[in-house]
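Got a structure for you, written out below as structure tokens; questions coming shortly.
Omission of a single protein chain aside, the complex is shown with its protein chains in their original locations.
Labels for the chains are A and B, by order of writing; each one numbers its residues from 1.
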């Protein structure tokens, strides 16, 4: 418990420094003038609250905020709003190869059609920014290794819940998702967990959120960061889905507090 | 119980008169000729059932039907279908400032990206109709006052459910959503409740529907009107999500019948 608070504080301070750096060099993103004209009240909320405060909160780095915002937009098929956030994500330090890996990851977690639609918008932005194709080739590093005990537990759970009813779905889960997708070096394990959590919250799918939150915390996500993921996403997927995620966090935090 | 039936009948008669008036002056909206060509059966359902019957039912005014239909379209990111319904909404008596407040409200309840996409379509229609910007400035009336006991209960519930797990989400809920957004004079409390209910049903988020239905009924929504919201939305969000809302209505109606 104490240790996790210290970690949180360290991360908090590190992120604060990063934010301070950002602020010096880059102005806040501005919503389109249409927003000011048609919905002046929403314009104030956007400039003062969302970009003026939420994005600057130190509990998550701007880079992580961009990662989960893009995961939410892709999972909800929000192509119209992706343009601005792809640019912001690159400005916030997301690598083109990470955005590529993000889309590929979400093909499995939010469905092929959303991934395919995201590719079209992303190509436009990458072309505009002159990003060379070499930056999109997945790193030629070996596949990541999953923690063997954790993976054995996961496999057993899938076999029990899915194996008897949809054996091929269980097989693809084991052989493609976990033995291949999750081990691709294009994103760290922590980032894949963050992206998966954001996608589940966006889809209103609380059932599998507990598993992925535990996995994220095993991979270094702190309580403070997990809460901030939900707080940040409230603005991007709406309050109701964020609120529905809170009981899952509560339960996982309590279970891990007992164990540690 | 008796009283609520009387209220329902009064509203029913008042709305019937309004509908009769409408019918004299304005023809039913027509679906695009593509619908007649590609899906002739759907064309019949649309002209005879949806516009020929459902929209004319006296249990909700055309203006309220437009309000919840637009809330559903915005919450589902259905920009392509918004054009026709924004025009219909203005024809049905929704004020431009109410549409502006609706979009702003849904930024919080259905997420910023859906609100931003709605702004773009709305600007086109408002420009087409020559609506001057003055009509979009929120009224300069003071903030509405929330009923203090109700608000104290709500705050306590959020503190208990969310405060310990995601304290900043709880804080934004209290300080921004309820102390500010819900008090903006651009929409009445009853309208905000209607819009929020429509958004929750569209998102398949039954968990918070009970709270907002109670709030809506505290603000004057009758049982008959609440049922009609779900019946109307069945056509706009699909039968499954409407059916999933019914048990929540059943429970709230029963609890309120016991209390009164």
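In this section, a contact is a pair of C-beta atoms (placed from the backbone, for glycine too) under 8 Å apart; a residue touches a chain by one contact, two chains touch by 3 or more.
Computed from a predicted structure; not experimentally measured.
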Of the candidates A:81, A:203 or A:227, the residue in contact with the absent chain is A:203
Of the residues B:42, B:152 or B:255, which one touches the chain left out of the display?
B:42
Contacting the left-out chain: of A:83, A:104 or A:188, that is A:104
Tell me, which residues in subunit A touch the chain that this view leaves out?
75, 77, 79, 100-101, 103-104, 106-117, 119-120, 122-123, 126, 133, 136-138, 161-162, 164-169, 172-173, 176-177, 184, 186, 199-200, 203-205, 207-208
On subunit B, residues whose C-beta touches the chain left out of the figure:
31-32, 34-35, 37-42, 45-46, 49-50, 57, 59, 72-73, 76-78, 80-81, 204, 227-228, 230-231, 234-244, 246-247, 249-250, 253
